[in-house]
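As you look at this complex, bear in mind that one protein chain is not there, while each of the others sits in place.
Letters A, B and C mark the chains as written, and numbering starts fresh at 1 in each.
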Amino acid sequence: MQNEAIAERQEIRVGGLPIGGEQVVVMAGPCAIESFDQLVSLGKQLREMGVSILRGSAYKPRTSPYSFQGFGKEALKWHSEAKKEHGLLIETEVLDTRDVELVAEHVDLLRIGMRNMQNFALLKEVAGCKKPVILKRHISATLEEWLLSAEYLMAYGNSQVILCERGIRTFETTTRSTLDLGTMVAARLGSQLPLIVDPSHAAGKRELVAPLSKAAIAAGADGLLIEVHECPSEAVCDGRQALLPSDMEVLIPQLASVATAVGRWL
Amino acid sequence: MQNEAIAERQEIRVGGLPIGGEQVVVMAGPCAIESFDQLVSLGKQLREMGVSILRGSAYKPRTSPYSFQGFGKEALKWHSEAKKEHGLLIETEVLDTRDVELVAEHVDLLRIGMRNMQNFALLKEVAGCKKPVILKRHISATLEEWLLSAEYLMAYGNSQVILCERGIRTFETTTRSTLDLGTMVAARLGSQLPLIVDPSHAAGKRELVAPLSKAAIAAGADGLLIEVHECPSEAVCDGRQALLPSDMEVLIPQLASVATAVGRWL
Amino acid sequence: MQNEAIAERQEIRVGGLPIGGEQVVVMAGPCAIESFDQLVSLGKQLREMGVSILRGSAYKPRTSPYSFQGFGKEALKWHSEAKKEHGLLIETEVLDTRDVELVAEHVDLLRIGMRNMQNFALLKEVAGCKKPVILKRHISATLEEWLLSAEYLMAYGNSQVILCERGIRTFETTTRSTLDLGTMVAARLGSQLPLIVDPSHAAGKRELVAPLSKAAIAAGADGLLIEVHECPSEAVCDGRQALLPSDMEVLIPQLASVATAVGRWL
Partner (left out) sequence: MQNEAIAERQEIRVGGLPIGGEQVVVMAGPCAIESFDQLVSLGKQLREMGVSILRGSAYKPRTSPYSFQGFGKEALKWHSEAKKEHGLLIETEVLDTRDVELVAEHVDLLRIGMRNMQNFALLKEVAGCKKPVILKRHISATLEEWLLSAEYLMAYGNSQVILCERGIRTFETTTRSTLDLGTMVAARLGSQLPLIVDPSHAAGKRELVAPLSKAAIAAGADGLLIEVHECPSEAVCDGRQALLPSDMEVLIPQLASVATAVGRWL
């Protein structure tokens, strides 16, 4: 039953890497790009563990105008330069229609953050570039709204869309958001697009990331997007939810076991 | 007590009209601009009733890429041309950073829709124009997030911000959104910005608009943003929640009575 | 329009007092009954202001087993004894099927608290007594579920049901609950039962109670249930949301003005 579902899934290729096939893909990295050295050092460690894609934001959408807004263009350059050193594929978020072309030149995989899931001007612009794109579900989006935002990307020309569940806003404040694996499963049944899960933003707390990562794979996720930082207490943002590289080293073989248990590999 | 609160409120001037003073301001009009004639005809009727500002969207953010997206630039021109006929102040939504300058030339009051409350690129761009702006609360925004988005506009140069409560997303589906007057009152206590209420999008149903409009004024709103259409059954969008001009004619004196009861006028 | 709606409403009589007619009824009092003297003193003050019914809980449903659980039977006796002194009608909450008969003997109006809205054993038991009953909406109940709980009371024999909106649980934590006047209005359109509003539990903060009370009346509520305490800082529970008697003295004429503005009286 699990395998039939996989067979029908549309594979998206990032670089040469298929997303949505039998392999469960791990994407990891810092919330924000903080330096060139950070990317090289972390990228090398993550590559050895079996991570495929290095995440990292050059542009940061921040609730407050007084919070750190990302190093922007400079961080983009660090990202593509560091790739030569660590050899991982790289992804980053795009926030502004006017940055799409530049961002698409530098990375292998674009990300539309949850706040921009219904920024239709941005969706149309990203639809015009040739790079695959992660579309995060807004914290208050229904399944239908999420799929219709994916439809914007496809209707305007980009069918390389990877959906990403990252938790919804509910009354419960124990977790930063409520990871909604039920809707993720329904999205898999109602769409051919690959589906990944970001357990870090859902959890908001380091100690919940490992169990939620395993749960996501057990429920059928095609990949994970996990925040990792070498020194979370000094991270410019979201340090509370970042795993240490040493946590990842313990976690990855556990994830591989769960993947095997549901007929996949990592 | 009511009057002290008013005294501290910062007045924003739209054209010469003060928002946030003793007068409760009514803004009304169609969801989407459908034709030049529509604006002239409706504008004239609304003016006679005491409406101050004609709302109408040239650019429409739509959940589905296959829904009507607005008449765009042409509708903007109709809006400013029709103003010469009906004499009302006019407002419209801006969706794209690249449209801000053009939109600001045509209308008296800009609107940032709820989906763009955390579109920080757009907030920064709108902050650079000289026109007053309505900032709608996102359906999943906390009070703090809403005020911080207003802070973006102010920090980047535009202090003429009018907050607009339009309902939040909850489990309850009887109404389209749940109008949150409690947070509106808290926003009045925690900010000097004027606050208006959009009962139409909260209600989603015509028959709930009048009671919620009265409630908003009783709770202290500085204005209302109401959808009105001459033939709701043929409206290109949101007809189910639009009042008829004849409904408005009945409603406005009722609103005036409630305004008087709380020490204001309309 | 407002008056037609009133005409169709079913009046419930508490003592001789009609609820659901043109009069807007104010019920007020302490969260928990703390002493006989408290009831007499507060009851006398509230009566002079025009309050009709003295609220007060003898049995308290508390989230923690270690919180004050109410003075129980003794407080019930104080409640009915004090009535002889202050002359107001009295109401209280009933929590346990085994207490229904006793409680019904002591007070004029029973209250089923929000946590018990779907305690079907209790609904059936209360349906068997002859006293009118307030049915509070659960913080997570839809309109349909709320009306079906009222249907339990009616189907099992008690048609003297007064619905009470007291706020729903949402992601917003600025207020204790989100007062849902939209659904209250829809409940008025979809049912003949009288509807009152408890702004105190929705607000959770004293300073929001007055504006929400006015809003409730403007939206068409048939009454209000307000927490008042002579010394909120020493209240055994919910002091943060209790008004002082002096606040009530200021508020009541304001409420009367709003009632008049919507064609009713208080």
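Going forward, a contact is a pair of C-beta atoms (placed from the backbone, for glycine too) under 8 Å apart; a residue touches a chain by one contact, two chains touch by 3 or more.
From a predicted model like this one, the values you see are computed outputs, not experimental measurements.
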- Options B:97, B:170, B:191 or B:254, residue touching the unrepresented chain: B:170
- Item | Option touching the unshown chain, where A:88, A:143 or A:196 are the choices | A:143
- Task: Touching the absent chain in the whole complex: find that residue among A:28, A:42, A:104 or A:212.
- Result: A:212
- Can you name the residues of chain C that touch the chain not displayed here? 61-66, 95-98, 115-116, 118-122, 138-140, 144-145, 148-149, 151-152, 155-156, 169
- When the complex is taken as a whole, what residues of chain A touch the one chain not shown? 1-2, 140, 142-143, 167-168, 170-175, 178-183, 185-186, 189, 202-203, 205, 207-208, 210-212, 214-220, 250, 254, 257-258, 260-262
- Residues of chain B in contact with the chain not shown: 169-171, 173
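Please note the rule applied: only the chains that are shown with their structure count from here on.
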- If you count the C-beta pairs in contact for each pair of chains, which pair comes out on top? B-C
- Separation of chain B from chain C, taking each centre as the mean of its C-alpha atoms, in whole Å: 34
- Message: Using mean CA coordinates as chain centres, what's the gap between chain A and chain C in Å?
- Response: 49
- Item | Set of chain B residues in contact with two or more other chains | 140
